[in-house]
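Here the complex is missing one protein chain, while the rest keep their positions.
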Amino acid sequence: MIRASAPVRIRGGDRPAVVDADLGPVGELSRASVLRLSEALADPDWLRERRLEAWDAYERMPVPDTRGEAWRYTDLTRWPWRDARLELAGAPTTEDGHGSRMARPHAASGAQALVDGAPAAHWLGAEAAAQGVVFTDLLSAVRDHADLVEPHLLRVGVTPERGKLAALHCALLSGGTFLYVPPGLQLALPLQSLRTLRRPGIAVFPHTLVVAGRGSHLTYVEESSSPTLDGPALNCAALEIVAGPDSQVRVATLQEWGRNVIHYSLQRTRVQKDATASSLVATLGASLSRVEVQSVLEAEGGTSEMLGLYLGDESQHMDHNTLQLHTAPHTTSDLLFKGALRDRSRSAFSGLIKVFKGAQRTDAYQKNRNLLLSPEARADSLPNLEIEADDVRCSHGATIGQVDELQVFYLMSRGLSRAAAERLLVQGFFEEVLARVPLPTLQERIRAAVELKTGARGPRAVDEPSRRDGRSAAASEAAVPGTV
Amino acid sequence: MPQDVLFDELSLDDYKYGFRDPDSYVFKSERGLSRRVVEQISAMKEEPEWMLKRRLKALEIYESKPVPTWGGDLSRLDMSRIYFYVRPAEQESRSWDEVPEDIKRTFDRLGIPEAERRSLAGVGAQYESEMVYHKIKDELAAKGVIFDSIEDGLRKHPDLFKQYFGTVIPAHDNKYAALNAAVWSGGSFIYVPPGVDVEIPLQAYFRVNTENLGQFERTLIIADEGARLHYIEGCTAPTYSTASFHSGVIEIVVKRGANVRYTTIQNWSKNMYNLVTQRARVEADARMAWTDGNLGSCLTMKYPSCYLVGPGASGEILSIAYAGPGQHQDAGGKVIHAAPYTTSEIVSKSISKGSGRSSYRGLLKVLPGAVGAKSNVQCDALLLDEEARTDTYPYIEIEEQSATIGHEATVTKIGDEQLFYLMSRGIPAAEARTMIVRGFIEPIARELPLEYAVELNRLIEFEMEGSVG
Partner (left out) sequence: MTAGAGPGAEGPPPGFARAAALEDVPPGALKAARLDGLAVVLCNVEGAIFAVEDNCSHQHFPLSRGELDDHVLTCDWHGACFDVRTGEALALPAVQPVRTFQVRVLGSEVYVRTEGEPPTPAEALIQRDAV
């Protein structure tokens, strides 16, 4: 959770997982490949059927280009995601099916590591396990906890009709994380999933399913990082979260992939009666990043907080697409996404608040703020409202501007260089988001990642072009930057 | 038979322009759109060959573009039933006395001669597919101001016409701009010479009488350097059981330092599809202001736009929409900042009632190099009951670091506290609600010419009747 001072090594994770089969580039897969994958993973019938249904939908859909509304700001036809190869990782290396055991991470209820999409190491506190928490890789859960998984997997809202890449994910999902917290159990410490990519040109499809029982409390943190890879890799991920009645669920994802990774993630949360769901998306890495975050407020008393921050540099492209779907009365959602763009980086935010007929007494807010830090940077913002109930309080706002020259001037008058002043202002800009994350360790972790990214720039970066990557490499070697 | 029967007022609502006149025309095309119809229109207008070619090319473009699916529901607009061209009279008149009697009676009822007497700078009137009347004050004509029908513009000022026609809105721009480029008929051609200030507004009235008519007026306005112009258009039609269709294209060139305001009060009957493209090219230090009132029609899709192409250019869009039961107002505006120190402001106010739906759809774009561009967008929606719907789709695309951009939107209903306050002062509930609605639209209503502001208020009052929950 915090920066590694004594990294835990994952024995099984030092090298890329053993490859059993290379199914070829994504662009050349067929229905037969899906069947082959399903067979290799020993899927139950229901999962194989869901895969095939998704594959058929995938094949029917054209690759989205900017003429469609959903991908207006990201031309998927121009990115080499179809070149990434689907390689089937070998079976986990230990008897319990979770790969190597890992040392106990600091301040966590449980932790897990995925390398190239395959489970590499795993740890769950004995106390949590005894209380009925299930925290394991997804494929093991499909096998061992079918009763908990089957009703939700690809049923929470990660479905083929969400789009081309969502359909691809549904057809090819493999590996990932399953977390179940039984009713009434309130976990104080987070569970974490740490992911890395080692193999250039690989395509992975991790799926996260979180089921929070009635009245339970949980925090789940997903961190992804890798070095810059030699060939374009694809991380096509999804998260499905069920926030049961009265539950409190926090999910944070921190994305620090190296360049050359194409990152797609669809996150959908069902917020049930009187539940509170909070999500945080921090996007720092990858060449192309497209993240879709959706909350469905489906019963009275549901509350959803959706936070996001993004910081782009060089030619990074970051596209965030959000949905606050109010289908029931007396529900609340509050969204704040803030982004800063350096160099030639580009961001797009498109968000929709949709209030169904009859969803009276809805409060829904949406804010997107952007800082342009260089003349070549670009930000697009599209905050949408569709309101079909009248007794609502809905508002949205979007701003795009540069750092306040007066503040820069003030800081410079205190002896800071211009670069340092700007850096400080950018960090301050993100504080509004971080202040709303009540987990100090997570706050610190993200603050450090932002500092690293802003600090690695400037004149020294010329001499140390790999500083950021070097750190990522170190992190992925450790894979679990846990402990004190 | 008495032709001014106001029977629609009994069965529908208080749409006071709902009266019909008998069909009387000198030419009516067959239903539906075809190459033949386009050739007929061009032939009847005795156009040069190049214009016919452009029309036919536009027809191809129209046919190649899909019906848009992002805005309102167009699935029930049956193009094969539409009459694309109806010529009401042999020729356009320069004196009100020459206008054919029945058409004159229509415009009398709409108050046009009255408006002209109120000393407007000029008046134009379009009935069905053609302008039947155009008149400009002699002193303005003497200063070189041209205010003609678009057809006369092509005939009498071919060079000016050809230089600008289709350069602001090419036929390819969208499906309905292509349709207009194929079958356009009527509309105004306006030229204001450098430095000339047309102090009082020019006004045009558009009237559709025939059921299933398609009206495709085309207006081209050129305000030369330092010129000033205010143009107002008003639109009405009778209420029929099947739909009519209006698809205009308005191109405006605002040269350096010029100032143009274009005001539309659209009160089409509630079975009119109203799909209009309006765009201005705004040069250095020039200013373009659109005031757009959408009150009628069953579906309007209309986004007046300003392309700010010269340094210091500015654009303003004031949009007001009222969507009553069965109506969808998909309106808004677009501003493209393509030059340094350009500024813009968009203010949108919408009111939805019953099954009415009002959508704000806007684009704010700042291109690289538009240093110091500033823009602010404010969208407010008022929902009058639980059936009503509102949407906001503001596209914001910024490629210039030094731009300062803000967008805010709110959705509200009439607040209980506000209502309670007014009622505690002895104001009846119905009146209190009307007052609140009036206050809501006031920032835009005050920009309207008086008679339209009065009309807007009257309409709001009427629509508010019986809306006390």
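A few points about this structure:
The chains carry the letters A and B, assigned in the order they are written, with residues numbered from 1 in each.
In this text, a contact is a pair of C-beta atoms (placed from the backbone, for glycine too) under 8 Å apart; a residue touches a chain by one contact, two chains touch by 3 or more.
Being a predicted model, the structure only gives us computed values, none of them experimental.
Touch with the chain omitted from the figure is made, among B:103, B:169 or B:388, by B:169. Screening B:216, B:307 or B:393 for touch with the missing chain picks out B:307. From the options B:20, B:87, B:104 or B:281, the residue with contact to the unseen chain in the full assembly is B:281. Touch with the chain that is not drawn comes from one residue among A:66, A:186 or A:315, which is A:66. The missing chain lies against chain A, touching residues 66-67, 75. Although one chain is not displayed, chain B still touches it through residues 61, 166-174, 279, 281, 307, 309, 336, 338, 367.
By definition in this document, only the chains that are shown with their structure count from here on.
As a whole-number value, the distance joining the C-alpha centres of chain A and chain B reads 46 Å. Residue ranges on chain B touching chain A, taken from their complex, read 70, 368, 381, 383-413.
Residue ranges on chain A touching chain B, taken from their complex, read 69, 72, 357-358, 360, 370, 372-402.
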